[in-house]
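Complex shown without one protein chain; remaining protein chains in place.
Entry: subunit A
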Amino acid sequence: MQFSNRFIGIVAVVGAVAIVYGTFGFRAVPGQQFGSAFFPHITAACLALTGLAMILGPSTRPWFTLPDWMRSRRGLRAAALLAGGIAWVLLGPSLGFILTTFLLILALILLAGGRVLIGLGVAVGLTLLLHVIFGVLLRIPLPFGVVEGWLI
């Protein structure tokens, strides 16, 4: 997804305004000349200047270009990857680490054009490996679910 330099410049200026707006809620510390808003204001000023330079500079691209792959099955793969990450966050606590991670890896392999049997092998192997490294050896409290219950 490509944007023109002018569009990026406008986003930078809007971002700078938003940063300054965000500092309005900061309370001043009595006796302190340079409070919490001081540095963000400098950042915002530099951001606004950079944005203005981009707006005024040469820009040959159209405002917005959608790459070809986004309209094809490959675009679906990218969307599925991000959706898979969100699904892991949402379903992890109820399904548990092992099942969620296994399903995520298998689904992405199949969507990317991998074979079912190899996909199953990779998904099972890697899920268990990650569980052993992080859950058993490093003792990370990974989301607990049905499969973890069977393993104990």
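Basically, a contact is a pair of C-beta atoms (placed from the backbone, for glycine too) under 8 Å apart; a residue touches a chain by one contact, two chains touch by 3 or more; residues count from 1.
Here is the rule we go by: contacts and distances are computed from a predicted model.
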| item | value |
| --- | --- |
| Chain excluded from display, named as in UniProt, from "(2Fe-2S)-binding protein", "Aspartyl/glutamyl-tRNA(Asn/Gln) amidotransferase subunit C", "Tetratricopeptide repeat protein" or "Tripartite tricarboxylate transporter permease" | "Tripartite tricarboxylate transporter permease" |
| Contacts of subunit A with the absent chain, listed as residue ranges | 1-3, 8, 12, 15, 19, 22-23, 26-27, 29, 32-36, 38-40, 43, 46-47, 50-51, 53-54, 57, 67, 69, 74-75, 77-78, 81-82, 84-86, 88-89, 92-93, 97, 101, 104-105, 108-109, 112-114, 118-119, 122, 126-127, 130, 133-134, 138, 140-143 |
